[in-house]
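Note that this complex is displayed minus one protein chain, with the remaining chains in position.
So, chain A:
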Amino acid sequence: MVDRGGRYERDNRDNRDNRDNRERDRGGFRDGGRPQHFKKRRYQDDDDRDYRQQRPRYEDPMVRLRKDVLAIAESPLIKVEDSIRSIAKSLSAHWDHEAIRKGFVTLIKTLVVEQPFKIPFVAAIVLCANAQKHEIGKLVLDEFAAQLQNYLDNCEWRNFKLTLRFMGSVSCMLDGEGVATLLNDLANLTGDLAAEGGSSGLSEELSFVVLITIPYILTSAPGGITEEFLTTLIERLEGMQVPSAVEPLLSPYSGPNAPYPPMNNTTLLLNALKDEAASGFKFEILARPWEPFLAELEAATKHFFPTITMPTALEGGTIFPKVYFSVFQGAVHETVPLQTSISSSILRDSIGDTIGLLDFNRIACARFLIDVDCYFAPNAFLKRATPFDKIPEVSEGKSTWKPEDVCVDAIFTNIFQLPQPEHKLVYYHATLTEVCKLAPQAVAPSLGRAIRYLYRNLESMDVELRYRFIDWFAHHLSNFGYTWKWTEWIPDLELSKVHPRRSFIQEAVEKEIRLSFANRVKSTLPEQYCELVPEDKEKELPDFKFESDDIAFPEEGKQLLNLIRQKAPNEEVDTLMNAITDAANNKGLPDPSKYARDMYMTCICHIGAKSLSHVLSCIERCKEKLTQLGQESSQAQRQIVGTVMRYWADQPGIGANVIDKLLNYSILTPLSVIEWVVLDAGGEVLPRGHAWEMVNTTTRKVVLRTRNLASARGEDLPEEQIATAEQQHEVAKAEQAELFKVVMEGLGRYEDGGVVVGKEGTSGEDVELLKWWAASWLRALKRQRDIEEAEEAMRVSTGSGAGAMDEDGDEDKEGGDDENAMEEEV
């Protein structure tokens, strides 16, 4: 390792800037052939390239230090203890420079909360440097303590947890019991919160924070904290667990065929720790990079651990319990740690944080995931890219965990997190794509097994998750040429159209077409799938139904189309439409005005069929008339929804989009959209992706509006605005309650057989399946409603937070009202 610095630096740069380099090279090549005046301009444009080529002969020690610290443990080719030693050495050599001191501490503070995998290694650097120069340890400790306090006061639990983890990992240089006092205080706080009922989920989060710190303390160089203390701590926290009210609705699977029972992450961790305590706290998964330096570390100066004060006011919204999810659970070979093992909890936590923190660079995130085996104990994993069927050849007692499976599993855990994952779903889609791009050979088979697992369990999967699965699957395939082993699902094409597996295939193809076009998708599917992409989908424009004669008022339909297309004056349109209504009335048809309404909306759809902007400009032009039509009768808006969806029957995704825009224009109310889906469209619509999408987007819009109005109440606004906001919030709340009530009742009737699902002639089996669909929709929507109600109840109780002490009476009254409201709904 004599020449390590130079060689290493070169390697590092090449790796990191690979893409940039390529671009730069291309740029350079182009420049070569350009006339001088061009070159001058380009010089200014691409200036950073020219500067970089004149590399300074002298390298700033901080730049070097930064590079080395950031690269710690990244390369399996470099012995990590060599890196640690050399960084510690250069650190103590340059410690007199303020730039180095500041730079280093800032760097590792950020590193700890951005790249949690590296915490044990960074801790080892600090321990080692402290052994050489005790001022280093002192400064790091003080700075981290201040940071820790900061995170605690701001309720930034993840950053708090990671910073605390770092503190636990340097226990060896802490005087006395080190972080023990802090852990005790946190446990007390948890106890207090749990005693209050723990409804915000914070007590569970805090117990998780404390518990997950324990393995890191015990695998760091020996410090003052004893195993007895930690065992007692675990027992204490166990007594503080309160079950969460919403948790039963958050489980990914339900029903008798669920692949595994619902499991709570904190409970799993707690039980695994108890097992570990019984078997002597081994924590074999964790790396112990300090081991080679043990003798030095024991002789090093120890520092007093600064006091951390517990916060008086805890803010932040509800923290939902995290529920266990895995796509490799129960497989023939144990490719991911068993959920009950401590390794499972440690890995899932650490990888989960890495994914959660690095959303601003999915490519870097994917790189860390692929390199996951670098950051844990050597031999904790199988060799990368070991094929699944080669696992039986692994010798007894060796790990069978596939690093690819572990990281794929972690990403899916996020996608399938209820009620919502931390980031937008598309982030996880993109990360999986990047992981596949980085190591296609290794990851693709893992992904294949994951897809099959999910597909097998569709019948127990939550309806929202089923939709997320479809959405991810189609999006993923769209990034990889739409290739999938469709042949293996051919037998399932025989299933009833409302069967969850058959529905999945249909909807996945549908989604693919929305990202691409019918012919392209068709070309990627086996012949047997042709039926799923009927010719009608390939049509440029859907048929205009008034072209055919077996419909009421075909001539008038064509006339109206021309009038609207030619932007005829309103009077002409009105005259024609009134004539149609009169004619229908004379014929004695029921609801005579609906014919003209349907005709008008159909014409708009047809004129705007070319593209979204076409239909929007047409809607914009006819906005007033449309609004007026929607108010003609209580059924009018629902009929408009029906008209649009009928026009786009072959591409219901586009129809759903148009409906969403009509909602934005307030031509339709949210309620009318929901009513159409659950009351008018018939039970057969329940297995359809677009139907779920319509209901889901609409309810979310309503919920979001209520939330925004609720948060407005807490703002510093002029009095009259507060009153308006207050009033609007009440109205929004009522509308939201009504919406959920209609959905529940509508679906409830399907589920209990009050209304027959399916058209006449639907087989008994299908009727049962449709009832099952209704039940699964019901569960998902009940979750949405219950969460909103719980949030609102929380807002009411904490919203008056500051004034709670002196306005006790008011608070009670408000709470009481809210309860009544809820009772009325149920």
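As a working rule, contacts are C-beta pairs under 8 Å (C-beta built on N, C-alpha and C of every residue); 3 or more make two chains touch, one makes a residue touch a chain; residues count from 1.
Basically, contacts and distances are computed from a predicted model.
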| item | value |
| --- | --- |
| Name per UniProt, for the chain absent here [options: "Vacuolar fusion protein MON1 homolog", "Mannose-1-phosphate guanyltransferase alpha-A", "Ubiquitin-like-conjugating enzyme ATG10" or "Nuclear cap-binding protein subunit 2"] | "Nuclear cap-binding protein subunit 2" |
| Touching residue (missing chain; options A:237, A:347, A:645 or A:671) | A:671 |
| Hidden-chain contact residue, picked from the options A:481, A:588 or A:764 | A:481 |
| Hidden partner chain, touching residue among A:145, A:263, A:314 or A:363 | A:363 |
| Touch with the omitted chain, as defined above, among A:225, A:249, A:659 or A:709 | A:709 |
| Hidden-chain contact residue, picked from the options A:92, A:130, A:159 or A:581 | A:159 |
| Residues of chain A in contact with the chain not shown | 44-45, 70, 106-107, 109-111, 113-115, 150, 154, 156, 159, 358-364, 423-427, 429-430, 433, 475, 478-479, 481, 514-517, 610-614, 616-617, 620, 623, 630-631, 634, 637, 653-654, 657, 661, 663-666, 669, 671-672, 701, 705, 707-709, 711-712, 715, 717, 721, 725, 727-728, 731-732, 734-735, 738 |
